[in-house]
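With one protein chain removed, the remaining protein chains of the complex are shown where they sit.
Let's look at chain A:
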Amino acid sequence: MSAPTHSPVTEPLPRPSGLVGFAADWASDQRTFKNVSWGKAMMWIFLLSDTFIFGCFLVAYMSARMSTAVPWPNPSEVFALHIGGSDVPLILIAIMTFVLISSSGTMAMAVNYGYRRDRRKTAALMLLTALFGATFVGMQAFEWTKLISEGVRPWGNPWGAAQFGSTFFMITGFHGTHVTIGVIFLLIIARKVWRGDFETGKRGFFTSRKGQYEIVEITGLYWHFVDLVWVFIFAFFYLW
(Lines give C-alpha, C1' and ligand atoms only; values in the text may rest on other atoms or scores of the structure.)
Protein backbone atom coordinates (compact mmCIF):
# COMPACT_ATOMS: atom_id res chain seq x y z
CA MET A 1 0.00 0.00 0.00
CA SER A 2 1.60 3.22 -1.09
CA ALA A 3 1.62 6.32 1.02
CA PRO A 4 -0.75 9.04 -0.16
CA THR A 5 1.09 11.53 -2.29
CA HIS A 6 0.92 15.18 -1.43
CA SER A 7 0.97 17.67 -4.22
CA PRO A 8 3.30 20.52 -3.25
CA VAL A 9 1.16 23.42 -2.13
CA THR A 10 2.95 26.72 -1.97
CA GLU A 11 0.09 28.87 -0.78
CA PRO A 12 -3.02 28.02 1.24
CA LEU A 13 -6.22 27.44 -0.66
CA PRO A 14 -8.61 30.39 -0.64
CA ARG A 15 -11.17 30.07 2.16
CA PRO A 16 -14.88 30.32 1.44
CA SER A 17 -16.53 33.48 2.69
CA GLY A 18 -19.83 34.24 4.41
CA LEU A 19 -21.74 31.68 6.46
CA VAL A 20 -20.17 28.77 4.58
CA GLY A 21 -16.78 30.17 5.55
CA PHE A 22 -17.91 30.56 9.15
CA ALA A 23 -18.94 26.90 9.30
CA ALA A 24 -15.75 25.80 7.52
CA ASP A 25 -13.50 27.83 9.88
CA TRP A 26 -15.18 26.41 12.98
CA ALA A 27 -15.13 22.82 11.68
CA SER A 28 -12.89 20.40 13.59
CA ASP A 29 -9.14 19.73 13.53
CA GLN A 30 -7.86 23.10 12.45
CA ARG A 31 -7.19 26.56 13.80
CA THR A 32 -10.34 28.63 13.76
CA PHE A 33 -9.11 32.17 13.23
CA LYS A 34 -7.48 31.89 9.81
CA ASN A 35 -6.02 35.29 9.14
CA VAL A 36 -5.63 36.52 12.70
CA SER A 37 -2.46 35.95 14.71
CA TRP A 38 -2.67 34.36 18.14
CA GLY A 39 -1.81 37.68 19.78
CA LYS A 40 -4.72 39.47 18.19
CA ALA A 41 -7.14 36.59 18.81
CA MET A 42 -6.15 36.41 22.48
CA MET A 43 -6.60 40.17 22.92
CA TRP A 44 -10.08 39.87 21.40
CA ILE A 45 -10.94 37.00 23.75
CA PHE A 46 -9.63 38.97 26.73
CA LEU A 47 -11.76 41.92 25.65
CA LEU A 48 -14.77 39.59 25.43
CA SER A 49 -14.21 38.56 29.05
CA ASP A 50 -13.79 42.22 30.03
CA THR A 51 -17.09 42.95 28.29
CA PHE A 52 -18.76 40.55 30.71
CA ILE A 53 -17.09 42.24 33.70
CA PHE A 54 -18.39 45.67 32.71
CA GLY A 55 -21.68 44.10 31.66
CA CYS A 56 -22.09 42.72 35.18
CA PHE A 57 -21.27 46.11 36.69
CA LEU A 58 -23.86 47.86 34.56
CA VAL A 59 -26.46 45.18 35.31
CA ALA A 60 -25.70 45.59 39.03
CA TYR A 61 -26.17 49.36 38.64
CA MET A 62 -29.45 48.80 36.80
CA SER A 63 -30.72 46.46 39.54
CA ALA A 64 -29.74 48.89 42.31
CA ARG A 65 -31.40 51.81 40.56
CA MET A 66 -34.58 49.91 39.66
CA SER A 67 -35.09 48.32 43.06
CA THR A 68 -34.57 51.32 45.35
CA ALA A 69 -37.63 53.07 46.76
CA VAL A 70 -35.58 56.25 47.34
CA PRO A 71 -35.31 58.72 44.41
CA TRP A 72 -32.10 58.40 42.38
CA PRO A 73 -29.92 61.57 42.39
CA ASN A 74 -30.22 63.45 39.08
CA PRO A 75 -26.85 62.94 37.31
CA SER A 76 -27.45 66.02 35.20
CA GLU A 77 -27.35 68.18 38.35
CA VAL A 78 -24.82 66.12 40.33
CA PHE A 79 -22.21 66.36 37.58
CA ALA A 80 -22.90 69.99 36.66
CA LEU A 81 -20.08 72.52 36.89
CA HIS A 82 -20.52 76.15 37.91
CA ILE A 83 -19.09 78.11 34.98
CA GLY A 84 -19.63 81.81 34.29
CA GLY A 85 -22.39 82.31 36.82
CA SER A 86 -24.57 79.36 35.78
CA ASP A 87 -24.59 75.60 36.17
CA VAL A 88 -23.68 73.78 32.96
CA PRO A 89 -24.98 70.20 33.15
CA LEU A 90 -22.53 67.33 32.63
CA ILE A 91 -19.96 69.61 31.01
CA LEU A 92 -16.90 67.87 32.49
CA ILE A 93 -18.23 64.46 31.44
CA ALA A 94 -18.82 65.78 27.91
CA ILE A 95 -15.23 67.07 27.72
CA MET A 96 -13.94 63.73 29.05
CA THR A 97 -15.94 61.97 26.31
CA PHE A 98 -14.43 64.13 23.60
CA VAL A 99 -10.92 63.62 24.99
CA LEU A 100 -11.33 59.84 24.99
CA ILE A 101 -12.76 59.80 21.46
CA SER A 102 -9.84 61.92 20.27
CA SER A 103 -7.43 59.46 21.86
CA SER A 104 -9.14 56.66 19.91
CA GLY A 105 -8.72 58.65 16.70
CA THR A 106 -4.99 59.17 17.25
CA MET A 107 -4.61 55.48 18.19
CA ALA A 108 -6.28 54.33 14.94
CA MET A 109 -3.85 56.53 13.01
CA ALA A 110 -0.90 55.18 15.01
CA VAL A 111 -1.84 51.61 13.98
CA ASN A 112 -1.96 52.74 10.36
CA TYR A 113 1.48 54.38 10.47
CA GLY A 114 2.82 51.36 12.34
CA TYR A 115 2.04 49.06 9.43
CA ARG A 116 3.70 51.59 7.11
CA ARG A 117 6.78 51.25 9.36
CA ASP A 118 6.83 54.98 10.02
CA ARG A 119 8.50 54.82 13.42
CA ARG A 120 8.40 58.49 14.33
CA LYS A 121 4.77 59.13 13.46
CA THR A 122 3.65 55.89 15.13
CA ALA A 123 5.49 56.66 18.37
CA ALA A 124 4.38 60.31 18.34
CA LEU A 125 0.71 59.36 17.82
CA MET A 126 0.91 56.72 20.55
CA LEU A 127 2.40 59.28 22.95
CA LEU A 128 -0.40 61.69 22.02
CA THR A 129 -2.92 58.92 22.73
CA ALA A 130 -1.29 58.31 26.12
CA LEU A 131 -1.41 62.05 26.82
CA PHE A 132 -5.15 62.16 26.08
CA GLY A 133 -5.60 59.12 28.31
CA ALA A 134 -3.69 60.73 31.16
CA THR A 135 -5.79 63.89 30.72
CA PHE A 136 -8.92 61.76 31.01
CA VAL A 137 -7.70 60.13 34.24
CA GLY A 138 -6.76 63.56 35.59
CA MET A 139 -10.24 64.92 34.94
CA GLN A 140 -11.74 61.83 36.52
CA ALA A 141 -9.60 62.41 39.63
CA PHE A 142 -10.93 66.00 39.69
CA GLU A 143 -14.50 64.70 39.41
CA TRP A 144 -13.98 62.20 42.25
CA THR A 145 -12.42 64.92 44.45
CA LYS A 146 -15.35 67.24 43.79
CA LEU A 147 -17.95 64.57 44.57
CA ILE A 148 -16.16 63.36 47.70
CA SER A 149 -15.89 66.94 48.98
CA GLU A 150 -19.64 67.30 48.42
CA GLY A 151 -20.25 64.28 50.64
CA VAL A 152 -20.69 61.39 48.20
CA ARG A 153 -19.64 58.12 49.81
CA PRO A 154 -20.14 54.49 48.81
CA TRP A 155 -22.72 54.25 51.60
CA GLY A 156 -24.58 57.52 51.07
CA ASN A 157 -24.88 60.96 49.53
CA PRO A 158 -26.80 64.18 50.20
CA TRP A 159 -29.25 63.85 47.30
CA GLY A 160 -30.95 60.47 47.37
CA ALA A 161 -30.42 56.73 47.00
CA ALA A 162 -27.32 55.49 48.81
CA GLN A 163 -26.52 53.06 45.97
CA PHE A 164 -25.58 56.02 43.76
CA GLY A 165 -22.18 56.42 45.40
CA SER A 166 -21.27 52.73 45.45
CA THR A 167 -22.13 52.12 41.79
CA PHE A 168 -20.47 55.39 40.74
CA PHE A 169 -17.17 54.65 42.48
CA MET A 170 -17.14 51.02 41.35
CA ILE A 171 -17.92 51.60 37.67
CA THR A 172 -15.87 54.75 37.05
CA GLY A 173 -13.09 53.45 39.29
CA PHE A 174 -12.79 50.24 37.31
CA HIS A 175 -12.91 52.15 34.04
CA GLY A 176 -10.29 54.64 35.23
CA THR A 177 -8.05 51.72 36.22
CA HIS A 178 -8.41 50.34 32.70
CA VAL A 179 -7.45 53.72 31.22
CA THR A 180 -4.42 53.94 33.52
CA ILE A 181 -3.24 50.45 32.55
CA GLY A 182 -3.79 51.42 28.90
CA VAL A 183 -1.61 54.52 29.29
CA ILE A 184 1.21 52.40 30.78
CA PHE A 185 0.78 49.81 28.00
CA LEU A 186 0.91 52.59 25.38
CA LEU A 187 4.06 54.14 26.85
CA ILE A 188 5.88 50.78 26.90
CA ILE A 189 5.01 49.99 23.27
CA ALA A 190 5.66 53.57 22.09
CA ARG A 191 9.17 53.34 23.59
CA LYS A 192 9.79 50.10 21.69
CA VAL A 193 8.56 51.64 18.44
CA TRP A 194 10.66 54.77 18.96
CA ARG A 195 13.79 52.71 19.69
CA GLY A 196 13.21 50.63 16.55
CA ASP A 197 12.88 47.29 18.34
CA PHE A 198 10.68 45.92 15.56
CA GLU A 199 13.31 46.74 12.90
CA THR A 200 16.34 45.44 14.81
CA GLY A 201 14.55 42.37 16.17
CA LYS A 202 15.43 43.26 19.76
CA ARG A 203 13.94 40.76 22.18
CA GLY A 204 11.34 41.90 24.69
CA PHE A 205 12.25 42.24 28.38
CA PHE A 206 9.34 40.05 29.47
CA THR A 207 8.80 37.43 26.78
CA SER A 208 12.34 37.33 25.31
CA ARG A 209 10.71 37.16 21.88
CA LYS A 210 11.06 39.44 18.90
CA GLY A 211 8.18 41.85 18.49
CA GLN A 212 6.32 42.99 15.39
CA TYR A 213 4.40 46.10 14.47
CA GLU A 214 1.23 44.09 15.04
CA ILE A 215 1.61 44.81 18.77
CA VAL A 216 0.62 48.41 17.95
CA GLU A 217 -2.70 47.14 16.60
CA ILE A 218 -3.18 44.86 19.63
CA THR A 219 -2.51 47.80 21.96
CA GLY A 220 -4.98 49.73 19.85
CA LEU A 221 -7.66 47.06 20.32
CA TYR A 222 -7.35 47.42 24.09
CA TRP A 223 -7.42 51.20 23.87
CA HIS A 224 -10.49 51.31 21.64
CA PHE A 225 -12.21 48.93 24.03
CA VAL A 226 -11.63 51.36 26.90
CA ASP A 227 -13.28 54.05 24.76
CA LEU A 228 -16.10 51.63 23.93
CA VAL A 229 -16.81 50.94 27.61
CA TRP A 230 -16.96 54.69 28.24
CA VAL A 231 -19.64 55.01 25.53
CA PHE A 232 -21.83 52.63 27.54
CA ILE A 233 -21.02 54.22 30.92
CA PHE A 234 -21.75 57.68 29.49
CA ALA A 235 -25.12 56.52 28.15
CA PHE A 236 -26.31 54.46 31.10
CA PHE A 237 -24.80 56.17 34.13
CA TYR A 238 -24.53 59.84 33.19
CA LEU A 239 -27.33 60.37 30.68
CA TRP A 240 -30.05 57.90 31.73
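As a working rule, a residue touches a chain if its C-beta (ideal position, glycine included) is under 8 Å from a C-beta of that chain, and two chains touch if they have at least 3 such contacts; residues count from 1.
Rule of thumb we're sticking to: contacts and distances are computed from a predicted model.
Asks: What protein name does the UniProt record of the undisplayed chain give, "Cytochrome C oxidase subunit IV", "Carbon dioxide concentrating mechanism protein CcmL", "Septum site-determining protein MinD" or "Carbohydrate ABC transporter permease"?
Replies: Listed in its UniProt record, the absent chain's protein name reads "Cytochrome C oxidase subunit IV".
Asks: Among A:M139, A:M170 or A:L228, choose the residue that contacts the chain missing from this document, as touch is defined above.
Replies: Spelled out, the listed residue whose C-beta touches the missing chain is A:L228.
Asks: Would you mind spotting which of A:S76, A:T145 or A:T177 touches the chain that isn't drawn?
Replies: That would be A:S76, which touches the missing chain.
Asks: Looking at the full complex, which residue from A:N112, A:T135 or A:T180 touches the chain that isn't shown here?
Replies: A:N112
Asks: State which residues belonging to chain A touch the missing partner chain.
Replies: Missing-chain contacts on chain A: residues 6, 8-12, 15, 17-19, 21-22, 25-26, 30-38, 40-41, 44-45, 47-48, 51-52, 55-56, 59, 62-63, 66-70, 76, 89-90, 94, 97-98, 101-102, 104-105, 107-109, 111-112, 115-116, 161-163, 214, 217, 220-221, 224-225, 227-228, 231-232, 234-235, 238-240.
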